[in-house]
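This part shows chain A:
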Amino acid sequence: MHESGEVDFSVRQLTRVEGEGRLSLTVSGGEVTQARLEIFEAPRYFERLVVGRTPDEVIDIVARICGICPVAYQMSAVHAFERLFDVALDPEVRRLRRLFYCGEWIESHALHIYLLHAPDFLGYPSAVELAGDHPDVVQRGLRLKRLGNRIVAILGGRPIHPVSVRVGGFSRAPRRGELDELRQALPEAIADAQETVRWAASLEPPTYTREARLVALRHPDEYPMNDGRIVSSDGLDIDPPAWPDAFEERQVPWSNALQAVSHDGAPYLLGPSARVALAGDTLHPLAADALRATALGGELATNVFRSIVARSVELLHALAEAADIVEVYSEPAVHLAPWEPRAGVAAWATEAPRGLLFHRYEVGDDGLVQRAQIVPPTSQNQAAIEHDLRLFAPSVLELPHAEATHRLEQLIRSYDPCISCATHFLDLRVEGA
Partner candidate 1 sequence: MEAEITPRPRVGVVKLASCDGCQLTLLDLEEQLLPLTERFELIEFPEATSRRSSGPYDVLLVEGSVSTPEQLEEIVHLRGQTRLLVTIGACANAGGIQALRNWADEPAWRAAVYPTPDYVASLATSTPVAEHVQVDAELRGCPIDPRQLLELLTALRIGRRPQLDGESVCLECKRRGNVCVLVAGGQPCLGPLTQTGCGAICPAYGRACYACFGPREQANVPSLHGWLGKELPQVQVDRLFAGFNAWSTPFRDPAERAVRHAHGNAAEPDAAGSGADA
Partner candidate 2 sequence: MSIERSVATELGTGWFGAGLSPHALTRLADCASTRTYATGDVLMREGDDTHPFGIVSSGRVALRLLVPERGAITILTVEPGDLVGWSALVAPYRATSTAVAVEPTGLLEFDVPALRRVLREDPPLAATVYPRILEAVARRLGATRHQLLDLYTQQAEHVPW
């Protein structure tokens, strides 16, 4: 149909993702010759901003890398330092840290499922229009999102860039009574989340399957968040600080975000789909049942458009686990364990809502950071996204332009990319043979 030679499709900036990116895709004679996700993040040099700062200052600073998942950044950093300094956490504090992370997962997943992703499946430009026809759906999403924010706010003072995470625990632990509000709200929220899984599973995805290399944390007796080992679908199993032994960052001319790949250059996939696939056996019973009921288990890993289901299952898991934690919670004996700085390498990875988040800090004798490396999930998923686009593009080229580009945007949104970066365009350029 493009016999007239060069046809130039273009749509405006990629929307409903945190941050913006541009994709340029070149097709010659039906062959995709180039598929690039171009990230033009205005560099903010966080790896340098943390140099010369104390561990606690670093925790405040790295949160600002992302307004959607600040807790993840605080968690990877605080665990890295606590491991280097051999800080023994009060078990209640460890539980609070999980509750804290649950809060962010709930807020972030609800945001993406209902406000960013759902409009794709139901054909609306945004949740605002969606709310016009399906108010109950959007209200449910907002209710869930609000509860996630409340959890983070109760523990950390505010939902965005919370303030209480310190090396050794929290600057303040909530009194048991302060969690009553959550005890009351969680049962209804769990019901909402169960409904969310059913509803998400009923959304018709484009047909597209592929095998991908999956990577996630895995812990013998809890669903991966702050703790565990890095495992992959092809047998990798390492301690988080060993991340650099298995992966590396490389820079490509078209992106301000470094891309992470295996040393052999192979892309890999992080996030809900990967976690469900690699650690599904540690899901909360309620989440496991809901997942089983969808009968989509296998497809979650092979059809990226189904990530919304994986995300919903994790949303339910986070709520169910949060409910368990607040039920048994009692104020920790020591909410802030004492610690002494020590020179060395502090490295750890935790599971951000979007996938594995690796931090590595070189700490000097003065206890100040000398060097830092931060590898966000999206920069690790980049290569996988480009790989997927390459495979998926041919199947949409014959579609009407609007539909084709919509599918491509949807594919990218399925990854819930978190790229705090500057404004650019998604260009779909097709050159005739």
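If you want to know what made the cut, all candidates are chains of the complex that A comes from, given by their letters.
As a convention for this text, contacts are C-beta pairs under 8 Å (C-beta built on N, C-alpha and C of every residue); 3 or more make two chains touch, one makes a residue touch a chain; residues count from 1.
The structure displayed is predicted, hence computed values, not measured ones.
Q: Every candidate listed belongs to the same complex as chain A; state which one touches it: 1 or 2.
A: Here chain A touches candidate 1.
Q: Note which residues of chain A are touching candidate 1 in the complex, please.
A: Going through chain A, the ones touching candidate 1 are 12-20, 40, 42-45, 47-49, 51-53, 57, 60-61, 64-68, 70, 111, 115-116, 119, 125-129, 131, 135, 138-139, 142-143, 145-146, 149, 156-161, 163-164, 166, 170-172, 244, 247-253, 256, 258, 360, 368, 371-373, 409, 420, 422-423.
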